[in-house]
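Please find one structure pasted underneath; my questions will follow.
With one protein chain held back, the other chains of the complex are shown just where they sit.
On to chain A.
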Amino acid sequence: MTQDHDAGTRDHQVDRTMLEARLAKTWRTDPGLWGALATVDHKIIGRRYIVTAFVFLALGGVLAMLMRLQLAGPEARIIGPDRYNQIFTMHGTTMMFLFAVPVMEAVAVYLVPLMIGTRNIAFPRLNAFSYWMFLFGGLLLWVAFALDMGPDVGWFAYVPLSGPQFSAGKRADIWAQMITFTEVAALAVAVEIVVTVFKQRAPGMSLDRVPLFVWAMLVTSFLVIIAMPAVMVASTMLILDRLVGTHFFNPAEGGDVLLWQHLFWFFGHPEVYIIFLPAVGMVSTMVATFARRPVFGYLALVMAMVATGILAFGLWVHHMFVTGLPRLGESFFTASSMAIAVPAGIQIFCWIATLWSGTPRFATPLLWVVAFIVTFVIGGLTGVMVASVPFDTQVHDTYFVVAHFHYVLIGGAVFPLLGAVTYWFPKFTGRMMSERLGTWSFWLIVVGFNLTFFPMHILGFQGMPRRIYTYQPDLPWHGLNLFVSLCAVMLVAGFVLFAVNVVRSLRCGVPAGDNPWDAPTLEWATSSPPPPYNFAHIPVVGGSNPLWESPEKLPVASGLCLDRRELIVSSVVEAQPEARESSPQNSVWPFFAAIATSVMLIGSIFTPWAVVWGAVPVFVTLVGWFWPKGTPEDAA
């Protein structure tokens, strides 16, 4: 028992300048490469995560444009069938596993600790590890693609196509192992968020005062925890079938190909909500700020998110209607597919009511919210359509489905995300984004998006299958396809303009100040961008909209040490302070551990023995990670 640090300097014993200097020193990230590799600051890691995910969005977008180029006219010769298979697989995989899920978790890594008033995320080293795993998984996929080893079996890699018999070579293994990387990364963040939200909320922030984005991320994290193991088990089985001759999916030896589909969609459908719920949280946050009133129906919104999370697991079979299920099963899953429209409806009514009864200010973030609501309703409608078995049988595997899921994914997640980037950009960087460029990119993207994807519904009715690399001139599809491809250029122009806006605003945007939107949540109580320690004093919360309830002064707690990284642990329901806990120091070990894990995982694509010898460096790096170093943070 070392009590000596208890005698160290406390925050109330020094003046404000001294306080900030001491905290900045304790919580700093060292300059240089080593410092960058070792940092555990959630803001730096969150920022990296966000930027990396957007780079993957751009890469996936380039692939999308290549596909649209090829499909613009019949019998095009730009991309051959094999390359086309790789491209749509890479596009889908990149968008789902390297962009959509990570970017939502990334925003949460940055924002959740600030919104609940703490100084770092729980398990900050795990957070660093998660980022490196995500990065290495993405690199694995894209380096393989560059070497003509990119997966070509679709983003859900159905067996038997992806099995040993029909996919020789390493392409399918790359896909399966990329799953392992990204799921490890996602699970790590999910654990961090659950524990951060449960245990590190500012004193007084009882569960009924938790910001809606934080609620959304809490529910999402539980979805990740329960859904992702299924796909890890599935992809492990696939690798085993391919590498050591197991027969999980081989009907000749008692295996079953539908097992793959069950396992995949048990994860894959909740995956849609893993992407969508954070977006819902962002929307609820922005609606309140720009309607300038507390959100209407806080409790209803929370319950709707929880209900969505639960129902998400009753839905997986609807991806498999055409595989022939028992009649009762089909009815059950149709019912639950339709039931999920109820919480979605409740949320939409709450947002509309908030805007209706408030005094809305239509800045760009709110424009995105409106576009989201409209687009999502359309995507939801086609969703309820495909939830009916007879209809699904008709449009299955056509461009109708491609249109449907882009409406849900882009309208339901990318629009709110772009709104969120615009909304929180001042907090991330200290500068505002340009409203003028923002409005331009908004209209280009929204109009371009609808013109690109709406006609795909019609192409689907006309019988155009998805995943074809070209089509014959006598089919009635080429007019619409050319139209779609041209409009995709407009859509991309909007994204490019958005990127230009980001880069320009970073350099010469209007300085933002702490709270440019006059928003009510705690992340706006600190400076923009926030200092390494987030808050000089941990806030004390007395309501759901702290900065509106007390606009002049922020109630805070005192008595924390300045010599060690210290934050407050509080009780789960009431957020009563329980301890002044320490938060781990920077460490380069998570980076080494991620390298060791990557070597093991990539090696195991080639030989099962890699798991054996690869485990040794993993063990060593983990010991390095957890072994106490005698810093003040170790004191108890």
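Operating definition for what follows: contacts are C-beta pairs under 8 Å (C-beta built on N, C-alpha and C of every residue); 3 or more make two chains touch, one makes a residue touch a chain; residues count from 1.
We adopt the following convention: contacts and distances are computed from a predicted model.
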item: Identity of the absent chain, which is to be given by its UniProt protein name, from "Acyl-CoA dehydrogenase", "Cytochrome C oxidase subunit III", "Amino acid ABC transporter ATP-binding protein (PAAT family)" or "Putative ABC transport system permease protein"; value: "Cytochrome C oxidase subunit III"
item: Sole contact to the chain not displayed, among A:253, A:397 or A:574; value: A:253
item: Residue, one of A:37, A:207 or A:225, that touches the chain absent here; value: A:225
item: Touching the absent chain when the full complex is considered, from A:91, A:199 or A:242; value: A:199
item: Residue ranges of chain A at the interface with the undisplayed chain; value: 1-2, 5-6, 10, 12, 122-123, 187, 190-191, 194-195, 198-200, 203, 225-226, 228-230, 232-233, 236-237, 240-241, 244-248, 250, 253-256, 259, 262-263, 266, 514-515, 525, 536-537, 540, 547, 552-560, 568-569, 571-572, 577-582, 619, 623, 626-628, 630, 634-636
